[in-house]
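One structure below.
Shown here: the complex without one of its protein chains, the others still in place.
We call the chains A, B and C, going by the order they appear; numbering starts again at 1 in every chain.
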Amino acid sequence: MQLDNFKSVVSKYKVIFFDAFGVLKTHNSLIPGIEKTFAYLREQNKDFYILTNDASRSPDELAASYHRLGLMDIVPECIISSGMLARDYLANKITEGTVAYLGTEASAHYFETLDLKTLPIRELDLDSISDVNALVMLDDEGFDWNTDLSKTVNLLRKRNIPVVVANTDRMYPVSSSRVAIAIGGIADMIESIVGKQFIRFGKPDAQMFIFAYEQIKNQPEIHKNQVLMVGDTLHTDIFGGNKFGLDTALVLTGNTQAQEAEVRIRSTGIIPTYICVSAVV
Amino acid sequence: MQLDNFKSVVSKYKVIFFDAFGVLKTHNSLIPGIEKTFAYLREQNKDFYILTNDASRSPDELAASYHRLGLMDIVPECIISSGMLARDYLANKITEGTVAYLGTEASAHYFETLDLKTLPIRELDLDSISDVNALVMLDDEGFDWNTDLSKTVNLLRKRNIPVVVANTDRMYPVSSSRVAIAIGGIADMIESIVGKQFIRFGKPDAQMFIFAYEQIKNQPEIHKNQVLMVGDTLHTDIFGGNKFGLDTALVLTGNTQAQEAEVRIRSTGIIPTYICVSAVV
Amino acid sequence: MQLDNFKSVVSKYKVIFFDAFGVLKTHNSLIPGIEKTFAYLREQNKDFYILTNDASRSPDELAASYHRLGLMDIVPECIISSGMLARDYLANKITEGTVAYLGTEASAHYFETLDLKTLPIRELDLDSISDVNALVMLDDEGFDWNTDLSKTVNLLRKRNIPVVVANTDRMYPVSSSRVAIAIGGIADMIESIVGKQFIRFGKPDAQMFIFAYEQIKNQPEIHKNQVLMVGDTLHTDIFGGNKFGLDTALVLTGNTQAQEAEVRIRSTGIIPTYICVSAVV
Partner (left out) sequence: MQLDNFKSVVSKYKVIFFDAFGVLKTHNSLIPGIEKTFAYLREQNKDFYILTNDASRSPDELAASYHRLGLMDIVPECIISSGMLARDYLANKITEGTVAYLGTEASAHYFETLDLKTLPIRELDLDSISDVNALVMLDDEGFDWNTDLSKTVNLLRKRNIPVVVANTDRMYPVSSSRVAIAIGGIADMIESIVGKQFIRFGKPDAQMFIFAYEQIKNQPEIHKNQVLMVGDTLHTDIFGGNKFGLDTALVLTGNTQAQEAEVRIRSTGIIPTYICVSAVV
């Protein structure tokens, strides 16, 4: 396996898309040295965006979390989250009534400015659901799985409404050696039980990439071959970037570890343009 | 759709296999008139067995639950539960150490007589798992889904051990209009997250039918064409019975309702030998 | 099921996206009266695009096929085919070597202007594959399934290269009562056998809709709520349109027949904004 130098790779592109978890940060800290990368990008006047399958918090809160860790370059405007796509969908498609959701109250802030009532499944009364016009799955916290997941199944058996999944990840790290089940994994279970087709937003889906790409197009014309996608996960970051027509760099600081990278690339057929030790320049 | 008379159907067979839920009972009562069926079977000296994907209780407890509802013909010896297959598997394949489980303490009684320690996931300490040699999924109750399901995922990432699912159902009725997620649905989610292949016991798998069939073979020689499988669910009861080589009767008192039976049979390609209004003679 | 009048529906939108098969034409003729729809669109100065999962022919040839049937309004510029997305992908991502393909020579015309050699699998020699840098699946015709599909599997076991599927449909009509297996169905089989992840272009994937949407944005600013997607298939046309944020109209002249539309909408959870008898005004 040939490793590429991240700085030389980045130097070839005008705009960089980054995944967050496993690329910029771990469960509780920054990837050591990552602030040098952003200093370099600033210095070189390169644009960057963070594409994250995290709908648990707003771009403002996500940016604040980087600031607390000491990375000040990341502003809300450069964060593209799957929650923003879910918000867009509701804005376009649901004009009235109540949106039920699985997640914390913080995650429901995505829908605050819409003319829709929001209701956590926790507070839903199954005997009065006639104005529930959509269900959104945002976060794995904020509800009681023992009761509220069956309640969700019953809602979907009685009301034929669109179901939006704002985070396609099935698990996420909570410590250096442990993971937790993410709302994307729960969504898969419920979709399979009720037999309906849910609408998923998040990498590798093209809509996430087009959303980010449209932000940069507000600047003087950029072509796809001037954009690099950097990620630690083959099935989301690299597959999605490739399919959208971008060059891609796999980094080995997260889900894909050095000793298994080659086997996984061969067995999945998902081939990054570059492989780098990390996203640190 | 041509409906067959259940009494004439049953009269052609020497042994009857029944599903439980939706055939003999609902979530809280017997199917009205079902006691007449068992009186008829007794009178005609026909044998019967109940094949149930229910590993939450032992055959003794299951029989007692029929007695409480007034159906005295059902004795523990005629109940074949998927929990018994799980017990058999552990007896054959796991010789030492601890079996971790998801379920109530009642469900763990299946493993009491084995020389194995049992431990609910709820009490498992992820830092001391070196003697956990199998995981069994028995019931959806008896644990905290918010914490214990992620704990299960972490156990399976650290220990490469067989995982046995003793109930393949994905949901079950809790009232006339509501359902709850069953342990089989949870098992699908965890299997897909950890990417390992679980061992499932229960209809439609052939092992459930061979287990019941071996009980009857202790009597003078019976051929498969003298056995009828009666059930309310196409994918488990009817598909499993057909595949095992039995004639099958679909009844319309449970999962498959009269107005949709024909469409479902055509769309799934699972074809019962007979369709009857109910299992009441 | 409430039916909507197609003319009133269309009158509310500025741009119409149409599926082709089952909406504008059948296997060998136009949907009777469909030319009136295009006269109306022309008269009302509404724009339209045809989004088709058909990569067997170029937009020029596709447009010519409508002209031969007497529908002169359809010009190559308004046809968006999944083959165009496959072409874009190769242009962005594959810079040298040979592209092997399954399909007719006509289908390979999509790649003619690229600086890449194209080679039908039929002519591929498995002993000299070192410069094959991508495989594209275009059409179910033009090769011998008995030999060339196993050859494809062997190629993908030896070369870890991207595989592009330019038509996600699994079957297509060849007469009023018969269908044929499409290249999308073959692609599913080969993907599952080799265990790699293929790159699919075509509805319901967002990239197809983005591609069409970008064409209209060359005109004065259009918002998604001014665009209507019209199709006969819930899983591709309606699901894809909904997810992209468009209003959608299901027509009953193709894959979804009047008597089953309601059941299918309920069982899939894919809900069109409107249901119309046909796309004829």
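Keep this in mind: a residue touches a chain if its C-beta (ideal position, glycine included) is under 8 Å from a C-beta of that chain, and two chains touch if they have at least 3 such contacts.
All values reported here derive from a predicted model rather than from experimental measurement.
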Of B:Ser176, B:Gln197, B:Asn218 or B:Gln259, the residue in touch with the unshown chain: B:Gln197
Sole residue of C:Leu69, C:Ile181 or C:Ile222 that reaches the chain not shown, by the stated touch rule: C:Ile181
Contacts of chain B with the absent chain, listed as residue ranges: 88-89, 92-93, 156, 160-163, 194-199, 205-207, 210, 224-225, 235, 239, 242-246, 265-271
Footprint left on chain C by the chain that the document does not show: 126, 144-146, 149-150, 153-154, 157, 170-171, 174, 178-181, 185-186, 188-189, 192-193
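The rule is short, and it goes like this: only the chains that are shown with their structure count from here on.
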Whole-Å gap between the CA centroids of chain A and chain B: 39
For chain A, residues contacting two or more additional chains: none
